[in-house]
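The complex is shown incomplete by one protein chain, all other protein chains being positioned as in the whole.
So, chain A:
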C-alpha cells in the first residue's frame, strides 16, 4: 500500500513530461521515499475543482486544499527547489532548464529568467516571494487551469 518514485516513473505520459520529476517530488514529504494512500490523496486534492457552494460554508475552519491560494502555493513549491519560500534566480533557471531541455543557450535562458524576476519582483531582493508570485498571477484563471474534473 505504498508508492515509490519508480511506480510513478512507470507511467509513460508522466515520464515524458519535462516537469515530471518535480511533480513526482511533490507527492513525497521531506526526506521520505514512500507515500501512502492518504498522502497521495492529499496531494491530488489540490486539483479538486472549486465549487461555488463551498465558498460560503465553513469560514472558520482551515482552508480547503483546493482553494485558489493553496493551488497557487502548490505551483510555487514546484519552482521553489530548496523550500526556503523564495524563488531565486538559480531556482528559476533550473526549472526553465527542465522545461526547455538543451534547445536554448545559457545566455538566452539567463535573460529570460532575469526579465521574469525583474517584472515580478517588488521589494527588490532579486527573488520572488509567495506574495509577489500571487500578485503576478492575479489575472490568471487558476481554478480552471489547476483543476481536474471527474466525469459523472
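General remarks:
As a working rule, a contact is a pair of C-beta atoms (placed from the backbone, for glycine too) under 8 Å apart; a residue touches a chain by one contact, two chains touch by 3 or more; residues count from 1.
In this text, contacts and distances are computed from a predicted model.
Hidden chain, UniProt protein name from the list "WD repeat-containing protein 46", "GPAT3 acyltransferase", "UPK3B protein" or "CIB1 protein": "GPAT3 acyltransferase".
Set against the missing chain, the residues A:50, A:65, A:81 or A:104 yield one that touches it, A:104. Screening A:34, A:70 or A:116 for touch with the missing chain picks out A:116. Where chain A meets the missing chain, the touching residues are 8-20, 23, 44, 47, 75, 78-79, 95-96, 99-104, 108, 111-112, 114-116, 120, 128, 133, 136-137, 140, 142, 145-146, 148-152.
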